[in-house]
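A single protein chain has been omitted from the complex, and every remaining protein chain is retained in its original position.
In this document, chain identifiers A, B and C correspond to the written order of the chains, with residue numbering beginning at 1 in each.
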Amino acid sequence: MSLTIIPKIELSNFINRLLPRYHVAGPVASDGGFAFALINDPDELQLEYRTTILPPKKYLLPPREILFHFELETNGWVQASYQAHPTVLIGMHTCDLHAFQLLERVFTSGFPDSNYIDRSSQTLIISIECLAPCDAHAFCKSMGTLTADEGYDLHLTDLGEVYAVDIGSKPGEALLKEYARTRTAAPDDISRLNAVLNEKWPRFSYRLDFDVSDLPSLLSVSAKSPIWAQLGERCLGCASCTNVCPTCYCFDVRDEVEMDLQRGQRVRVWDSCQLDEFATVAGGHNFRKSQAMRQRHRFMRKGKYIYDAYGYMGCVGCGRCARACLVEINPVSVFNELYRLREVVQTS
Amino acid sequence: MIAPAIPQTQSGRTLVNDEIFVPEIGRVEKIEPLTALEKVFTIELPQGKSLNHRPGQFLEISALGVGEAPISISSSPSRSNGFVELCVRKVGDVTSALHRLRPGDKVGIRGPFGRGFPIENFRGKDILFAPGGLGLAPLRSVINQVLDERAHFGRVIILYGARAPAELLFKDELRQWEARGDVELHLTVDRGDEHWKGHIGVITTLFKDISVYPRNTVAVTIGPPVMYRFVLMELLGTGISEGNIWLSLERRMKCGIGKCGHCQINNVYTCQSGPSFSYKEIKGLEEAL
Amino acid sequence: MSQSNRPKVAFFDFTCCEGCQLTVLDSLQDHPDLLGAVEIVQFREAMSERSDDYLIAFIEGSCSRPADEERLKHIRARASIVVALGACAHLGGVNALKYFIPLDDARSYVYGDKAGWYDTGDVRPVGAVIPVDVFIPGCPIDRGEFIACVKALLLGKKPPVPDYPLCVECKLQENACLYTRGNICMGPVTRAGCGAICPTYGQSCESCRGFVSNPNDSSMRELLAKHGLSMDEVNMQYTLYNTYSMRDELKRRQSIHG
Partner (left out) sequence: MGRRIDVHYVTRVEGHGNIVVEMGNGKLKDCRFEVVEAPRFFESMLRGRHYSEAAQITSRICGICSTGHTTTSLRATEKALGVVPSEQTRLLRKLAFYGEMLDSHVLHAYMLVAPDFLGVGSVIPLASTHPEVVLRALRMKKLAGDLCAAINGRHTHPIAMTVGGFTHFPNPDELEDLRYRLEEARRDVDATVDLFASLAFPNFERETEYISLSHPDEYAFIDGEIVSSDGVTLPVEAYRDITNEYLVEHSSAKLARHQRDSYMVGALARFNNNYAQLHSKAKKAASALGLRPKVINPFLNTAAQVVEIVHCVEGAIAIIDQLLERGIQPEEPAPLESLEGEGISGCEVPRGLLIHHYWIGADGFLSGADCVIPTNQNIASIESDMRALVPSIINNPVNDIQLELEMLVRAYDPCISCSVHVVKLDPLLKVGDAIKNRQ
């Protein structure tokens, strides 16, 4: 598809035209930083933003979601609950875009998850190219998520006065056509875009000491590494790392009832493998009984298990977990340390 | 990687809906207390639905308002016809709520989930069953399937251990199996009582009473996590190959469909690729046993 | 709503500020149907009627004198389910700060010179006097959690009081962590369930809901020290509501350092 140009002023008009039809969510200022939130006014949008605390995953897999309603009196009447509304997510960074692709894979393969699909199928994504690191902890360049070729409906690149818009899907194209005034890119725009894209790479640094394609095999020889015990001692078990992670999707399912104890709903809520009870079964047996095992599970999932199961890396390098962790446990140093330990073993 | 089960999503055939979390509603037909803690529920499936299950698969059973729990299918496919039997031990919220049910009450059902045992591959072989405690509940579906197709299998040996005589499950059925003459049944309890005349000792002590021809034997064992280590040692000691030793793993499960993450063992979702595994498949997985 | 079928519940208060009972009353604003689900047979703060026939006893406040102990036993003997309501009943709460009253002052009070530094007061959480079946934590309790716990009790399931750290809820609120704002916070070891209301309103968590069952204390203490707290200040952080459970630990630390 040909490259399209939308002037920055026109972006506001575009959003204003979307608002009556869609929920529009994007980064806004919040509590001294930024958060994804539904907006009522394009002026709230802050497209140059530091990484948010929670990733936009909350729009596809909300922290609390009703799966279905039930009523006991009428012999166990059950009714699926779908609450999604057509939504345009604007301003997602490419790391989050990669995370969405993983979620899409997880929730649509095997037994498709109808509640997830209800949301994702009504969500249009307008992502934005990162031109400078958005957080000191980000290591997207190492993880190969600093740009994206797919997964978006529209993708913006800031060219100063205008945005270059890559069209990634038919619905994206239709959205643009119906709601935005754009023009086709001129040769100038294209060379400007290429320049901007070329200039951005040196601003980011690689932070893994090895190539990410080596990560799964590095982890497969690291199950017995002493590093897990060290992390286990330090880790507070607060689950901040997984709660802020765009690729973590584990959940718990609970029943809630009204006061009459007859009507109620089954809900799913985020859960975390870092919490004590996550792998505990009735009777008290815990299949991952130490925090060391839980930390190992976390990093194995990020760099190996998910890759083995779904072909996508379970970490997109956004750095949110590193920023959230109060005891400075983070993927870059853990992976680099494992790499160093392996090199030591191999050379000795 | 261990292949996950192929989802059976054709609605109307099983109790897996397109609306994946919404259970079908079954009706409690009969409830039989087995022990102080275990009851067997016979549940009538909703009109026109059948489970179409394989032995070793499980259902997600709902007590609406309280929650959902994975429960193994205890009846064998050969004896299904519109009903399913579940043996439930009362240990917590959902299982207690199930124990409070009365005939005629409704329960939510989703499933069957999991891979089940590849029973067709067991044909022609001697089969050694080694259930411990509640492990007999899921194993019963395999045993009865085998017994209903008795001619297709070689020897059938059952080594069953419980903590005390009062905790032995399905006592009537044990007697029937024993009476058949074509089943070698060995029972043991950890602690006897004044009426118990049988063997006393943990399940592994039964192994010395039997001899198997390892090349042609499949072993299926289900029990609590602690039991596996010892039983596996015995089984491997008999010379049965790792690929012919089968077991079923328990994990916390919240969805049954390979999403919620609770049952994950490394890259394997127990609910989809298991809960039945051959020892060969899981021996390399950290945290599996 | 028939009078007879509804489970009978009673509320009792011991040494406390009665804020939890007040929160119970306030929960009626959003859940007036609570009155249809249970029959309240005793609630001194709000009603004159009194009956000793009840299934569930909600107890607010700490035990702080011998007469309280008798009353608690009396209640236990009548109730099938005893619920400790709020920090004073659950943990001893601020009442237990009494254990800090210095020896000289303590001497002049009830126990004479027999008492050691920490044994002066006999403020105790309810669970230290009689068996408690359920606790609803918080200073004060959280309305929503109270209602959820009542429903769970009526359904015969475990009340949904979480056993994971507050940071979980704080992250879901997308609060900028207090540690990033030059502050400190007990969230990583404190039991969640309040929706991280203090961090959400800009104040550090002080563990009024008690600690999770398996806190990483040594790492937590290191974290606080790294953020500039002295040993004494760390102890202060640990004790505002939890002096009772910390008293032995404190005695040990104090005897090491004092």
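Here, contacts are C-beta pairs under 8 Å (C-beta built on N, C-alpha and C of every residue); 3 or more make two chains touch, one makes a residue touch a chain.
None of these values were measured; they are calculated from a predicted model.
Engineer: Just list which of the chains on display the missing one touches.
Structural biologist: Among the chains that are shown, those touched by the missing chain are C.
Engineer: When the complex is taken as a whole, what residues of chain C touch the one chain not shown?
Structural biologist: Touch with the absent chain occurs at residues 13-23, 25-26, 28-30, 32, 35, 40, 43-50, 64-68, 93-95, 97-98, 100-102, 105, 108-110, 121, 139-140, 197-198, 200-203, 206, 233, 236, 240.
Quick note on the criterion: only the chains that are shown with their structure count from here on.
Engineer: Can you tell me which chain is nearest the middle of the complex, judged by mean CA position?
Structural biologist: A
Engineer: Measure off the straight-line distance from the CA centroid of chain A to the CA centroid of chain C, and report it in whole Å.
Structural biologist: Result: the chain centres lie 37 Å from each other.
Engineer: Could you work out how far the Cα centre of chain A sits from that of chain B, in whole Å?
Structural biologist: Centre separation, chain A to chain B: 38 Å.
Engineer: Which whole number of Å gives the spacing of the CA centres of chain B and chain C?
Structural biologist: Whole-Å distance between the two chain centres: 43.
Engineer: Mark out which residues of chain C touch at least two other chains, giving numbers and ranges.
Structural biologist: 155
Engineer: By the touch rule stated above, which residues of chain B touch at least two different other chains?
Structural biologist: Residues 65-67, 92 of chain B each touch two or more of the other chains.
Engineer: Flag every residue of chain B that touches chain C in the complex, lowest number first.
Structural biologist: Spelled out, the residues of chain B in touch with chain C are 65-67, 92-93, 96-97, 100.
Engineer: Taking the touch rule as given, give the residues of chain A at its contact with chain B in the complex, in rising order.
Structural biologist: 67-68, 70, 72, 75-76, 78-80, 106-107, 110-115, 223, 249-255, 257, 261, 264, 266, 268, 271, 273, 278-283, 285, 287-288, 293, 296-297, 300-301, 304-306, 308-309
Engineer: Applying the document's contact rule, which stretches of chain B touch chain A when the two form their complex?
Structural biologist: Against chain A, the touching part of chain B is residues 1, 4, 7, 9, 16, 18-23, 25, 62, 64-68, 91-92, 95, 106-108, 224-225, 250-252, 254-255, 257-262, 264-267, 269, 272, 286-287.
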